[in-house]
Structure formats: structure tokens, C-alpha cells
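All protein chains but one are shown in place.
The chains carry the letters A, B, C and D, assigned in the order they are written, with residues numbered from 1 in each.
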Amino acid sequence: GSSTNNSAADATPTAAASSDAETIKIGTISPNTGNLAAYGEAVVNGINLAVDEINAAGGVLGKQIVLETLDDKGDAVEGANAFNKLADDSNVCAVIGSVTSGVTSGLAPLANESKIVLLTPTATADTVTDADDYVFRACFKDSYQGRMAAKFAAEVLKVKKVAVLYASGDAYSAGLREAFIAAAEEFGLEVVAEESSSSTEDTDYSAQLTNIAGSDAEFLFAPYYYSSVGPYIVPQARAAGFDGVIMGADGFDGTIATMVDDKSLYNNCYFTNHYSPDDTSAAVQNFVTAYSDKYGAESLNALAALAYDAVYMLRDSIVKANSTDRTAIRDAMSGMSFSGVTGSFTLDETGTPEKSVAIIEFKDGAAIWNSTLGN
Amino acid sequence: MLRVENLNVFYGAIHALHNISLTVEDGEVVSLIGANGAGKTTTLHTITHLKEAQSGIIEYNGKDLRKAKDNTIISLGMAHVPEGRHVFRNMTVQENLEMGAFVMKDKVTVKRNMDMVFEYFPRLLERRKQTAGTLSGGEQQMLATGRALMSNPKIVLMDEPSMGLSPLLVKEIFKIIKTLHVNGITVLLVEQNAKMALSIADRAYVLETGSISMSGKASDLLKDENVKKAYLGA
Amino acid sequence: MNTPVLEAKHLGITFGGLKAVDDFNITINEGELVGLIGPNGAGKTTVFNLLTGVYQPTEGAFFLNGNKMNGKKMHEVVRAGIARTFQNIRLFKTMTVLENVKIAFEMDFKYKLAHAFFRLPKYWKDEKEIEEKAMDLLKIFNLESKADYIANNLPYGQQRKLEIARALATGMKLLLLDEPAAGMNPTETAELLSCINVIRERFGIAILLIEHDMSLVMKICERIVVIDYGVTIAKGLPKEIAENPKVIAAYLGADDDLEDEEDTKEGA
Amino acid sequence: MSDQLVTFVLQILNGLKIGSVYALVALGYTMVYGIIKLINFAHGDFIMVGSYALLYTMPIMVSMGMPAWMAVVIAIAICALVGITVEKVAYKPVRKKGNNMSALITAIAMSLFLENLAQTIFGAAPKPVGTIFSFPDMVFGEVKINGNTILTIIIGVSVMIALQFFVKNTKLGKSMRAVSEDGQAAVLMGINKNRTITMTFAIGSGLAAVASLMYCASYPQATPTIGAMLGLKAFVAAVLGGIGIIPGAMLGGIVIGLVESLSKAYIGDLTGGVITSAFSDAIVFGILIIVLLVKPSGILGKNVGEKV
Partner (left out) sequence: MKKSSIKSSLINLVVLIIVFGILIVLCEFDILSNYIRGILMVCCISIIMACSQNITVGYLGQIALGGAGFMGIGAYTAAIITKAMASANILVGEGVPDTLRFLIAILAGGILAAIFGVLVGIPALRLRGDYLAIITLGFGEIIRVVIQNLKFLGGKGFSEGSAGQALVGINRISNLYVVFWVMVICVALMYTFIRSKYGRAIIAIRNDDIAASASGLNITFYKVLAFTVSSFFAGVAGGIFAHYIGSLSAGSFGWLKSTEYVIMVVFGGMGSLTGSVIAAIVLTALPEALREFSDYRMLAYSVALIIVMIYRPTGLLGTYEVSVTRLINKILGKKEPSLHAIKAEVEASGTKEEEVVK
């Protein structure tokens, strides 16, 4: 379980420089600048929050955790440089990162070569953890999440005709779309319209949504991030005349902060998530409160929660290994069971959690737990 | 009217003008002659702020020109026909002439001046609506000269106004300079065509590799053996 | 003389309603030097532009050694044998004098991409040969000592000469010179004149010359063509032209109280 | 109307909606390019500045009892100020000493700078912009026209006409043209070159604020990087229409918007799914390339070749 009894207020500074023996150094890699910086920000906040809590509670193995937070700008080369820098530092016992699947795919082989754990909180592309022994993640993978969305559509919402809108240039979005379509067939859904945008950073989806509204789809699967869901996709879909269900994946988490003034537009929207913010469990509530107090609710989303959990996963592994040896940590993490903000799970042989998904629904501007689905 | 004293100008490390001094009195036509690269253009450029001086005095009607803002020079009554014409290539002939009267407020005078220019250069009237960039070399030269006359200048600095012009037009240009002279307008004239320049000027300066080597009454210089040899091709 | 070097028949071009050149005819024989004069804006430069493929004629045709040249691009015309200089000097300003000339030996360079990439012997041989040829050309213009200068640093007069040298390097049969003496003082003009004489002797090429400096024109042109408003108004020997009343009215101007132009630049 | 026709009309309207925003941004681009021949890569980021300015001043306006859109007045002032500052601090010194290329690089660097500065100040997380105005939609049978789209087009056309008049007929406008063609000669004519360029930037950047108002009305979110793609598209629009030509920018913006929307809507069906709507950016560039090859200076561009 995760330790949750501390508020952030009395956290010790994370950058405290003390001698090697007294601290445990963890490296992190995320896009802190550039156009993905918003994701990096949430992840870094989540990590900092967890580390501050752990340190305030006495650290790990009696030592304080020190972070080395590096930026990859969302660029593979920058990511590789950052990773090498961390791997070269023998004090760094594990690396948390990176955020996007694109960059993380590039880091995975490096992690294996340097024999250091690479734990990505958020890279959901299926291939990320496939080949490499040292690569783990805190999130479920796209194929799983996409499947769950289809299952929800078919079994809970009982819709028949579905449409898909996705970003073909984005690994996350394209991966989810593939999984959803594959599962749609299995669950007897008919895909009546499929539209795409070139990236998740587009601002205008009206043309595609007009087509979708013109089809007889009752359900739209749109795997995008909150930054486009809130201001663009949902309002534009409604403006185009689509009144059906709009469903997304964990990228939807955080939409509340990006909604336009008319919250009723978002009714009838669902998404699969790693956790539910209104879950009454202590772990979730403590996280939500602590995060909002410290960084504001604006950037609170699944990315932050996963990053937060990643730190605790790593802590648990270190405790279990009772050492900061890189390989020992790997061995401890392999197949570990964990329970945190984003649920309770066990890592499968590739290093990916098998966990249930929470289905969240928007109701008049609030995110409300709807149900929990598992395989 | 115009007094230049101990002027020094550099292009990077190249010392283009060495301690140049010259004066132009009210109503005079003064010629500046010299070989290619002697610094004639540089002198004119420095006077109208197209080039910065290193040291020296430029005084115009008692006013320190070096301290004046560069775009106010024309308002002081000084117009410049620059070397290389510098017409506004994408504007029509007429628009170019209007630009010449940019600082003038009185529309009637502008109209009158434009008519005067068209009278000097009927060719420009024919080409009134043509964009200046497509004019022939000589036509552009006329336009540049005409444009400078649009602002009722008291003094005109002319840099090789006859360059590239047909013999007929060369005569025309010199006639215009004479007319200006008669009308009391002061002219500082830079010319390769030294013989003609000297023949219409009151006084002249000879510039040699950035220094004034000779000066005096134009008619005297015209007879000077050295000048004849070097610049008149005698 | 069998076929003339250049034969232009009824050449004409229109710019948006303006007939810049109309029914222009000219025949130039080997070794001949013909002058093309006329008032500003008469269409002289435009004739050059037509003859070098800058513009395509809207009417007529022209032939080099009997071969039709219409429709050819500029570099094709040059390769066929017509080279020119420009009214506003166009040098490769940031390159050395030698490089400026070497460029124009394009036709003589035979080495291929592979030779260049790997510096095979053929590369060295060609480069060396052409460098020698280029230096020979520069010598004619007294520019050999300036071979390593950046073209932009040359005084105006020498830039003009370099432009001519570069044109010669193309190995042309007909040279078009557009106001080579503009902006030159009488002394420099005289030098230019002797240069032109030297290249005529050395290369035996034909030259078509645009110039407003009548002292030069009258001295070296064997024949003169006068155009005005794009139309040919006179053709003939220099003497005839100088006395032609039409030419005087349109171009030369009558003698008057100002100093006479003709002898202004005369001398040396 | 048949369903297909309705959809088609709707898609045209979608195109006009984004196209009119591109047009507004492109006007600012063209304005600056027309005068100093600089592709001001930072122009898109001025839009970003405008959005943040709106975001933070709107609540103030509302609390003072004024309509939210009045915030644009302050946004214009802020954008103009930023534009002038950028010009003075970076572009002017580079223009004095440098060449085209160094100016272009400076503009790109300035764009990077503004984006990163915004991120440092406002954070990377996207911020929603409240409702600026809700213009009633117009309904014609089955077709519903978005009020904001109509307003954006009206504003775009008015700005275009005003700018065109301004450049052709006012003294400042004429001095802008003169400076753009030959700065040295312009000074000789008595034109204050620096002031003219400063004014150009002020106007161009002020326009960016207007553009961001209309942009935020349709796409209500501010992030440090919204300007990047928007700026690029608008620049493409300006080039397509004929850069430096004011009506060209307007036309280019609308054309790009329409191409984008129609290609997103129909390309999949037309090509049997080989090319999907995700190619819309590629198609926009493809159209641009074709237009430029046919007409190298853009749709309304004049082809003034160099006189030899």
C-alpha cells in the first residue's frame, strides 16, 4: 500500500543535497518545455508530491529521496541524452519516464543496455514494454483500454452503431483506435464512421464531426487528451449536431479544467480511467486534496496520478529489494503487486499492470464514477 | 549656406574621406569632380545622413546637420538625387513623384511641381502610370531627378545625373541645372562628365582618393593643366 | 562572308500594350562591330534581352550562324555563342576575379560529379587548364595581378572590364556590350576603347555595342543602328548617322549654347 | 435540401469559420512582411500573447460591468506593446547589421522565446477562456450558421478594407510602402523610417489581438503554443494569397480554411479511404505548392520580375 498520512505542507525540499550514502537518487524524464510541456508539468507535479510525502515520512530505507528532473522536450534525442546522463550517474538507482510513447520507445532499449529500471508512468503504446526486461509502466496499455471502452459501449450502454475520431499522427490516439476497432467487432459493434485528424493538437474538428453527426452513429469514440476534449472536441461535436455518447480514454482526465462555460455540453460523455477522483478511498482522496492544495486542480489529471503512483511503485520495490542496487530493484519490481491511487494491480510478464478500469462520466461539469470494468 | 569642415568617413577599416572641407554659397552651382572611387558619392551621402561621419562639421544655414534627424533634412530644403537612382520600383511614376513631395502640405504646389517635372521630362508624362521598376535606365534617372525637384528644395545634391542618359538628355539635364541656377536654387553637382560640370558650375572641388586636391573657380579649373590631363581627357 | 554571325528578322516584343521593340532587323558579319544607339527607353536593352533569351520575342526570329535561336533559355543561347554584359554591372560580387572568369568557362569543364567528389585526376587537369586560360584572359585586361581580389573590391572601371572578360570566357561568337563606358571618366573610356580593339584582333568576334558616349561610338563602330520607341529610325555608317536629321532630333540634339557633347569625353 | 447538400453547406461553413480566423492572422503577417520583408515567425505568438491578455483582463472587464469583449482594447494595447518591444530589442538591431537570413532566424528565436516565456509565466497547462460573446446562431432551415463565424468574417473584411485604404491613401501608409521598397530613398523623402516600422509593428501586433479575440471566441483555450501552428497556417495563407498583398491575405485565409474543411470532410470518400482526413495539412500544403508553381507569387501576387 502507499503511505498517505502526510500533508504536503511539511515536506522537505527535494533538492536537498546530501552525501550519497544518505540519499536515494531517482531520475525523471518528461517533456517540461515545448508543446507537450503541459503533460510534463502534471507528471513532475505528481512525482514531486509523492517524493515529498515519502521524504516527510522518513524516506526509503531510512534515506531521503533526491530527484534529478530532466527535460526531453518531447524529442527522442533529448530523451536519449537525458537518459544517458542519468544512467551514467551511478547514484541514480532508477528512472521514471518518459511521458509519451514515442520518446519512451527510444529509451527502452537504452534501459536494457544500461541495466537500469525505466518506469514510465504514462506511455501506453503496446510495444513500449514488449522487448525489454528493465522497462515497466504504471499505466495500462492502449489495447486494453480501447477494448474496455468497446466493452462498455456494447455491454453497459448497449449501443450498436459507433463512430471513431482519432489522431493518426499520435501514437496514443492511433493505438487506442486500433484496439477499439478490433474489440468493436468482438462485441458486435458496427463502426459506421471513421474520421481522423493529423495530430492531437488540432483545434478544429468541425469538418470530421459534421460527418459523424451526419452518420447514424449513437456513440463516438474519440481518444484525445483533455486539452482538446474540453475546448474543442465536445463543444464542436455538439455544435455539429452530434448528441450521442462521446467516449474517450484516460486522456480525458483533466477535462473539467478545460471545459467551456456551458457545462451541459459534456453530459453524456464517458472515459476509461486509471482511477476516479471521487473514489472515496483514502488513497485517492488524500492524493486529490494534497495535489489540489499544492498545485491547484487545474493540472490534476490521470497523468499526475500515474506519476504519483510510479514513485510509490518504485519505493515499494526498493523496500522489497532492501537495496538501491539497480538490478535488485528490477527483480523486485518484476511481477510486483501494488495498490495506489490508480488502483490495485499486478505487473504482467512484460511489466504492464493488469488492472481494472474506472469508467468516469461527466455530469454538469463534474466527473463522476460510473462503474468499474475488468476483463 | 552649406559648410563642411574636416569631415572624416570610414567604411569599416577603409578611410574613405580624409578631412574634407567645402562650402556652397547660396545660389551657387558647385561641382565635385574626381575619379571613380574618389569619395564623391560618400560626401553627398554623409551630408544627407545616408552615411555616418566619424568626425567633422556639417553645417547648413547655421544649423548642425549631423545633429538633425535624418528624415528632417528634406524639410530643411535639401534634396538629394542619389547615385543608382533609388526609385520606388513598385510604385508608379506618378506615385514616385508624389513621394518626392511627401513633406509638402500644400496640394496645389505639389500639382504645380509635378507639371513642372513633366515639362522638364515629357517622357515621364508618357510613362506616368508605369511602375518605376520597369522603366529603362535613363527613364529612371529622369524620375530620380524629377522626384528631387518635387519638394521645392533650396539646395539639390545631384550624384551623376547624366549617367546613362542619351546625349540629348544630358544636354537637357544641364539645361535644367541652369534653370535651377537662374531660379536661385543652389546645386551641389557630382559628375564624371567633368567638362560639362565645370562649364556650368561657379566653383568646383576636385576630390582625389578621399581628399580635396584642388578647388577654385570652375572656369579656372577648366583651364588647369592637371585637371585637363586627369579628368578632361585632354 | 558566307552566313552572317547574327541575323535578326522582324523581332518584336510587347509589354502589356507597350511595343518596346518593333520590327527590329539586323545582320552582323564576322568580326564586325555594330553600334546600337537611341534615346533612353528606346528599347536597346530590350533588344539585348531578346537576343540572349531573357525575354522571348512575341514576333520575329533571330539566327546565330544560321541556327534559329528563338525559344532558347539564356544559358542555351550563351552556349550557342551569344554572350553579353549588363547595363548595371552584374558580377559575382563575393567571388574572386579569377573565379568570376572560371565560372564562364562552363563549357570547357569536362569533369563529372564523381571526379569532383573524389578529386580524380581529371578534376585536377581541367581545373589547371582552365585556370591558365582564365589567367590569359585576365592578362588582356591587365587584371592578372588582381586575380585573387574579390570582385566587389575592384574599382568600377575594372569591374566593367572583368564583366567583359567573363563574357569572353564563354567562348562566344557574338558579344553584346550594354553601355560599357557608362560612369567612366574620359581616361577610363579611352582604356576601354583600346581593350575592345585588342579583343577584336585576338578573337575576331563580332560585337554589338550599346553606348551613349558618342565619342566612343563614332570612333569604333563600323555601322550604327538607331532605334527610337522600339522602331528603327536609321541605319548606316557613323558619319551618316551623325548627320541624319531624324537622329539629331531624337537623340543627339542640335548644338546649342552648352558645350558640345562630342568632344567632351574625347581624348587620350 | 438533400442531406448531402446540407452537409456540404455545413462543411463550407466550417471552412469559413477557421478560414476567417486564418485570414485575420494572415493580415497581420502580410502587413509586416509587406514593409520589412521579414517573415515574422513570432506573429503567431503575438496571438498567444493576445489570448492570455484576454484571459486575464476579461474578468476585470466583467467585474467593472462592461462586456467581456471590451478586454480586446487592453489586449490590443498589450500586443502592440509586445510587438514594438520585439521590434526594438531584436529585429531592429539585426536589420541594421544583418541579412535576410539572420533576420529570419531572429524571428524564429523570438517565437521560441515568447513561447517559453509564456510557459514560465503562465505555466504549460491549458487555460480555458470564458465565453467572450455569444452571438446568436442564424438558422436557415436545416442549416445553422454560427454567429461567431459571421462576425469573424465581417471583422476580417472590414479590417482588410480599412488596411487597404490605410496603406494606399494615408500618409503613414504611403511611407510604409516607400520604406518597404527603398528605405534609403524613403529617408531622403523625409520619411521617419524607424517610426514607420514601429508603427507597422504596432498595427500588425494590434491586429493579432483582434485575431486572438475571434480565435478565442471559437476556440476558447489559451496555451503557450497555440500560436505556432496557427501562425504557420496563417503564414501559408498569406503566401497563398500573395504575401504583402492585403486582400491576398484575406483570400488566402479563406481558401486555406475551405480546403482544410472540405478535404477533411470528403477526401476519405473520394480516395476510397487511401487518403484520410488526417492528410488535411498535407493537402493544404499540396494546394499551396500547386498554386505557387502555377503562379509563383500567389493568387493575387503581381509577378514583377527583375529588370535586366
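One rule holds in what follows: contacts are C-beta pairs under 8 Å (C-beta built on N, C-alpha and C of every residue); 3 or more make two chains touch, one makes a residue touch a chain.
This is a predicted model, so every value here is computed, not measured.
Peer 1: Could you tell which one of C:V21, C:A83, C:I164 or C:L252 touches the chain left off the display?
Peer 2: Considering the complete complex, C:A83 is the one touching the chain left out.
Peer 1: Check the options D:L10, D:M110 or D:V159 and report the residue that touches the missing chain.
Peer 2: Candidates D:L10, D:M110 or D:V159; residue touching the omitted chain: D:M110.
Peer 1: Looking at D:A202, D:V239 or D:V255, which makes contact with the chain not pictured?
Peer 2: That would be D:V239, which touches the missing chain.
Peer 1: Given the full complex, what residues of chain C touch the hidden partner chain?
Peer 2: Counting only chain C, the missing chain is touched by 52, 54, 73-75, 78-79, 83-84, 86, 90-96, 99, 102-104, 106-107, 109, 111, 113, 115-119, 123-124, 126-128, 131, 148, 150, 152-153, 166-167, 169-170.
Peer 1: Using the touch rule from the top, list residues of chain D that touch the missing partner.
Peer 2: Output for chain D: 33, 37, 39, 90, 93-95, 97-106, 108-110, 112-113, 116-117, 119-120, 182-184, 232, 235-236, 239, 243, 276, 278-279, 281-282, 285-286, 288-289, 292-293, 296-297, 306, 308.
Peer 1: What chain A residues would touch the chain not displayed?
Peer 2: 32-34, 69-71, 73, 75-78, 80-82, 84-85, 87-88, 101-102, 105-106, 108-110, 114, 125-127, 130-131, 167-171, 173-175, 178, 198-199
Here is the rule we use: only the chains that are shown with their structure count from here on.
Peer 1: Which positions in chain D touch two or more other chains at once?
Peer 2: Chain D, residues with two or more chain partners: not present.
Peer 1: Which residues does chain C have that touch at least 2 chains other than itself?
Peer 2: 45
Peer 1: Within their complex, state which residues of chain C touch chain B.
Peer 2: 15, 18, 37-42, 45, 87-88, 155-157, 179, 182-190, 212, 214, 250-253, 256, 258-259, 261, 264-268
Peer 1: For the complex, which residues does chain A have touching chain D?
Peer 2: 32-35, 37-38, 40-42, 167-169, 194-198, 201, 203-204, 206-208, 210-211, 214, 226-227, 230-232, 239-241, 257-262, 298-299
Peer 1: Quick one: which bits of chain B touch chain C in the complex? Just the residue numbers, please.
Peer 2: Those in contact with chain C are residues 35-37, 123, 127, 130, 134-139, 141-142, 160, 163-172, 174-175, 192-196, 199-200, 230-234.
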